[in-house]
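Submitted below is the structure of interest, expressed as structure tokens.
The complex appears here minus one protein chain, its other protein chains still in place.
For reference, chains read A, B, C, D and E in written order, and residue numbers begin at 1 within each chain.
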Amino acid sequence: MSSLTHFDDAGAPRMVDVSDKAPTRRTARAEAFVRMRPDVIARLAENPKGNPLDIARTAGIMAAKKTADLIPLCHSLPLSNVDVETRTHADGIHIETMAATTAQTGVEMEALTAAAVAALTIYDMTKALDKSIEIATIRLIEKTGGKSGDYRRADTGRE
Amino acid sequence: MSSLTHFDDAGAPRMVDVSDKAPTRRTARAEAFVRMRPDVIARLAENPKGNPLDIARTAGIMAAKKTADLIPLCHSLPLSNVDVETRTHADGIHIETMAATTAQTGVEMEALTAAAVAALTIYDMTKALDKSIEIATIRLIEKTGGKSGDYRRADTGRE
Amino acid sequence: MSSLTHFDDAGAPRMVDVSDKAPTRRTARAEAFVRMRPDVIARLAENPKGNPLDIARTAGIMAAKKTADLIPLCHSLPLSNVDVETRTHADGIHIETMAATTAQTGVEMEALTAAAVAALTIYDMTKALDKSIEIATIRLIEKTGGKSGDYRRADTGRE
Amino acid sequence: MSSLTHFDDAGAPRMVDVSDKAPTRRTARAEAFVRMRPDVIARLAENPKGNPLDIARTAGIMAAKKTADLIPLCHSLPLSNVDVETRTHADGIHIETMAATTAQTGVEMEALTAAAVAALTIYDMTKALDKSIEIATIRLIEKTGGKSGDYRRADTGRE
Amino acid sequence: MSSLTHFDDAGAPRMVDVSDKAPTRRTARAEAFVRMRPDVIARLAENPKGNPLDIARTAGIMAAKKTADLIPLCHSLPLSNVDVETRTHADGIHIETMAATTAQTGVEMEALTAAAVAALTIYDMTKALDKSIEIATIRLIEKTGGKSGDYRRADTGRE
Partner (left out) sequence: MSSLTHFDDAGAPRMVDVSDKAPTRRTARAEAFVRMRPDVIARLAENPKGNPLDIARTAGIMAAKKTADLIPLCHSLPLSNVDVETRTHADGIHIETMAATTAQTGVEMEALTAAAVAALTIYDMTKALDKSIEIATIRLIEKTGGKSGDYRRADTGRE
């Protein structure tokens, strides 16, 4: 079993050294689900000039670029692509994100951070209507590229 | 039913105007749960100089201070207190956060952002061991202060 | 005539000392105009889920919160309100912003920074269509509050 | 006519995917003009240890590095060079900036952001003398590199 | 002897709770010394439009505003004043900073952070001439305000 790569032999935390890795193309997709009451969901679409989901998508994209600023041992990466989609369900909002780079390390954290901040933004903009709104899941759907190989979660989120 | 306060009469997004509110004491508590396999949990405590949960708590506190930078329509607040606790369970890590201020608006988003970033940090530091780790819940436990009154979730998280 | 307040007696730059001022209510309004060809303007409205002006408004609000991070001698302020409006004209987009606080110093720079970043965002999202797009004006419309009194520009922008 | 590249087929905003582009050398030059009264201009040079234009140049360089943090759909880039020059005219200050990189996408936004923030900084440091100071133009002068080819504005600013 | 206030009863790190303190006027002064060879010092003054010390002062002021972003358990504060002075000696550059606020907690870290970043900036701009340049001291000179009372170091730096 592999070790906790963020700690050195003495157990002190460190950024993982990626100096000897070649930059390769890497992608990641993540998802989040914001559970809310149907009457709150119905209010989202009422605004003629936009709705909270637009702002949440923008917030998610911007947050992906700040990942290394938030997660202590995460490397800064030049992202070549970030996308955040939202889909409205009967019981909440499903968020799906993707991030891509050509770098020495992967973009899982960027995709997950985009999903988390998009979800928090939806919460912020609807919390006056319902405080019991809950972010029900944040997880990786898929990653490609890198030494550890591709990964795809067996039980993916709602489509 | 109250309206979506982040939109003006024409439906354009705006920060909620809190100019006429008096600064009062406000607190919020939030929680997150990071679900992981028992064998991954067992690895967390192995490090002599610290473990990922220490770093996650620090990351959560720092993230609370960046909330207004991440959530587009959130006000900047001078936080008088932030605390992040973690508790190890058989099936994952429970995170509980609190934030406090004396201000014109509440600190729910600060407590939730601290919980989300602490959870993402735990994910980052254990993902080499298990990619199926999942952030299972992020939600408000309690808030006090402010015009809308106190709130406490009926079904709180694990203790 | 008043002096350059950002310099001390020896001519060294400094933040203006506002320690002895009482916090009072202050507002500012600013405007910017992004001049572009009619055929580019016609493309803005084509998107079913939103258009560049929505994203520009969000970017302007977020930038207002970063003003003290961008302008070296500007004080950090807790903004109680920020609003960014856009209006489409035959020859471009008019942006109008407002910012408000209860603080020891004014919010002119916050309103102007919101206008500048909203304008730059519109440029970014349309530049593939026309590189000659130009930000034609950024200026203060009005300020209220503070020792120096209220101010309103004689020749305001387009309505 | 090319399409709005910041939107996907469904009209949702996205960062433009540059994954398949090769990194090449790219430069951009931009300009801004801050219009102010001659008596205010005369005050700028009075300080023995420096003047607002020095601080504005530093602010412009620092802002270029924050471009992706301010403009929602802008990529982070490793800038290899940034320069900000100011020139004093009878009716105001002319700012000229340049940015360079070797990357998958261009640096127009970095040059424009440097110009905008340098101009806002001059405004901030002179506004106590004259509130009618106005940022009269911010625009691209020239860009080189990249698939869309070189560009040079026909009518450039003051020299 | 007082306890480590940044840890709770269980030893977990936390931000110190200042909720019950009244906002009062607080100031702090700090200093740093950058030791460098006389021939390097002689080069600093050669530039007609400014010198590294001007840029270092600006960097120090901007860094004071970022203190809570850098120091994990430090509170965000609205600074009412920041000043950074430099003085050239035969064997190096002496930096003296001051910060002031009206808040629930003190500004020692803001004054020290300004001194540290001003010193690092001088190092950055002279390191091509001499890599043995050294930041010889960073320390608090004085603080006023707050429950723990005023403090003034017995042996202050160079004047």
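Annotations
In this section, a residue touches a chain if its C-beta (ideal position, glycine included) is under 8 Å from a C-beta of that chain, and two chains touch if they have at least 3 such contacts.
Everything numeric in this text was worked out from a predicted model, so none of it was measured.
Touching the missing chain, out of B:15, B:30 or B:55, is residue B:55.
Considering the whole complex, the residue from A:72, A:92, A:106 or A:145 that touches the absent chain is A:72. Considering the full assembly, D:100 is the residue among D:100, D:122 or D:136 that touches the omitted chain. One chain is missing from the display, and on subunit A it is touched by residues 8, 12-19, 68-69, 72-73, 75-78, 103-104. Remark: the residues of subunit D touching the chain excluded from display are 25, 54, 57-58, 61-62, 65-66, 76, 78-85, 100, 102. Taking the complete complex into account, residues 1-7, 10-13, 39, 43-44, 46-50, 52, 55, 58-59, 62-63, 66, 69-74, 108-109, 112-113, 116-117, 119-121, 123-129, 131-140, 143, 148, 151, 153 of subunit E touch the chain not shown.
Here is the rule we use: only the chains that are shown with their structure count from here on.
Subunit A and subunit B have Cα centroids lying 16 Å from one another. Separation between the centroids of subunit B and subunit D, computed from CA atoms only, is 37 Å. Residue positions of subunit D with contacts to 2 or more other chains are 12-13, 49-50, 55, 58-59, 62, 69, 72-73.
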